[in-house]
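Here the complex is missing a single protein chain, while all its other protein chains stay put.
As written, the chains take the letters A, B and C, and residue 1 is the first residue of each chain.
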Amino acid sequence: MTDSRLPADTDDFSQVAPPRIEFIFRVRIFFELRQRFEPTTPMGGRVYVPPAGGDVRGPMLNGRVVPYSGADWARGRPDKCAELNAHYMLEASDGTPIYINNRGYLYGRTPDGVPVPPQVVATQTAPNPSGATQWTIAPDTYFVITPVFDTPVGPHDWLTRHVILGRGRRIPSPDHTVFDYFIVNPPKNWPPR
Amino acid sequence: MTDSRLPADTDDFSQVAPPRIEFIFRVRIFFELRQRFEPTTPMGGRVYVPPAGGDVRGPMLNGRVVPYSGADWARGRPDKCAELNAHYMLEASDGTPIYINNRGYLYGRTPDGVPVPPQVVATQTAPNPSGATQWTIAPDTYFVITPVFDTPVGPHDWLTRHVILGRGRRIPSPDHTVFDYFIVNPPKNWPPR
Amino acid sequence: MTDSRLPADTDDFSQVAPPRIEFIFRVRIFFELRQRFEPTTPMGGRVYVPPAGGDVRGPMLNGRVVPYSGADWARGRPDKCAELNAHYMLEASDGTPIYINNRGYLYGRTPDGVPVPPQVVATQTAPNPSGATQWTIAPDTYFVITPVFDTPVGPHDWLTRHVILGRGRRIPSPDHTVFDYFIVNPPKNWPPR
Partner (left out) sequence: MTDSRLPADTDDFSQVAPPRIEFIFRVRIFFELRQRFEPTTPMGGRVYVPPAGGDVRGPMLNGRVVPYSGADWARGRPDKCAELNAHYMLEASDGTPIYINNRGYLYGRTPDGVPVPPQVVATQTAPNPSGATQWTIAPDTYFVITPVFDTPVGPHDWLTRHVILGRGRRIPSPDHTVFDYFIVNPPKNWPPR
């Protein structure tokens, strides 16, 4: 279905080079509270999940998650996929404030990529008798985000002009979430000296 | 400049009735921290202003502001007008969670409505020697918002399907902010029994 | 439910003055196409409704709707309320471009303000045998929006720093939509000379 006004182009897309992706830092967050809007809202599911703290470690940023500096107000969809939408604060080890708005998708999926029924992941948020969260989650959970950042002009401002990709996973005992972040198409002189 | 395909219409707009506006509740919030992203960010000004607590009182809603449940991450513009963008949680007296996303404008203005230079409102956030905030603000401060809400299906869900208008003002001693909210075009049977 | 750290406040809210609201202009738009994403999307309903043209008339702005300069991509919710989210362009009679992002709610409602079942408004979008749209809409349709504008520095830039309120209604023969817009809390010297 080619637009005739456009020049002929390859039909062999196997040679298209993917963007460069490089690891920049890892954020680990305690999400102690997971408040669901029960039973549902007029527009679908909604949760309030504030970060209780955490750390930031890696080659390009070190610091902490500012406790109770915001939350994830993810929306639950009819197809059981959650649209993440978190707003909170990081603080670099040099004291710089960093605002993060994290958007993406979270759902347990089948080998074909379709969200699995909720009962499969039901124990994900239910505490066991000892008080710890059970983690019988779907074996292939999709948990990818593309955060947008804001931070003052200075050593960390590259965060405000690059697309960043993140991948999450949940860890039990103690219950926390790990996000690994990657820069897409970093500059030629990377990492900065 | 009339579109010729459209029917003739009045040129006398003096009779256009404004929307009905009715007071619904007042929210009072402690904003103890006002963190500016100094000196600026690559995209302009940014602040992080979390609510430290507060209350909700009025004919249509009573409850509290959940402390440190989010923040205002307002952007400062070159023309000195702030674009407010706050996300936080209210809790109704019956325990219902209510998510609020508050957007609008805040600036000191001249009689012609133009934002005044920042030095005029400079003492707005500087504490005086006794620790209290000085409030030599511009005499005519524009502070109007249009929040969007989400809350479970039930007695408060009217918040999710009506345009709500809010007006803010700042009060010293102790330093807090008062928001009066109004519903636009309420239903015929209003207030609900 | 008063926060004890806050000063005593009135319990008589009957005297709270509403914000000032003044009519500014009327926008009439042809929406010739109403494409629904059938049968639904994974996140709910979605439509694509581009403006085919229209005019702007009133004391504070005259001009036109730029044809096919964007669309309303409203989301349909399970409760039958539509969350409007339109992006398109106006052009003032002096040639100034004006970007509008219109957000709000549209639904037929009962006297208690609850959205009515869809079959009640089913003929709203179905053409009759003669090709004209039937308009057997719910007698009390909620259709209120709060647009956000952007426009160059100059005579129309007041649009970028005031909360604006809009009210819509649909007119048959020819099928078009009328939006009346109002400024909230205009400056002291209003309208400008």
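The rule we apply is simple: a contact is a pair of C-beta atoms (placed from the backbone, for glycine too) under 8 Å apart; a residue touches a chain by one contact, two chains touch by 3 or more.
Quantities reported herein were computed from a predicted structural model and do not represent experimental measurements.
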item	value
Given A:M43, A:V56 or A:A86, the one touching the chain that is not displayed	A:V56
Positions on subunit C contacted by the hidden chain, ascending	35, 37-43, 46, 48, 50, 67-71, 73, 87, 89, 97, 99, 150-153, 157, 160-161
Sites on subunit B contacted by the missing partner chain, in the whole complex	42-44, 75, 77-79, 81, 83
Those residues of subunit A which, in the complete complex, touch the missing chain	1-3, 5-7, 9, 11, 13, 16, 18-19, 21-23, 26, 28, 30, 53-59, 62-65, 79, 81, 93, 103-105, 107, 109-113, 115, 140, 142, 144-146, 148, 153, 158, 160-163, 165, 167, 171, 174, 176, 180, 182, 184-190, 192
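As a convention for this text, only the chains that are shown with their structure count from here on.
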item	value
Label of the chain whose CA centroid is most distant from the centroid of subunit B	A
Intercentroid distance (Cα basis), subunit C paired with subunit B, Å	20
Centroid spacing, where centroids are CA-atom means, of subunit A and subunit C in whole angstrom	33
Distance from subunit B to subunit A - Cα centre to Cα centre, in angstrom	29
Sites on subunit A at which at least two other chains make contact	42-43
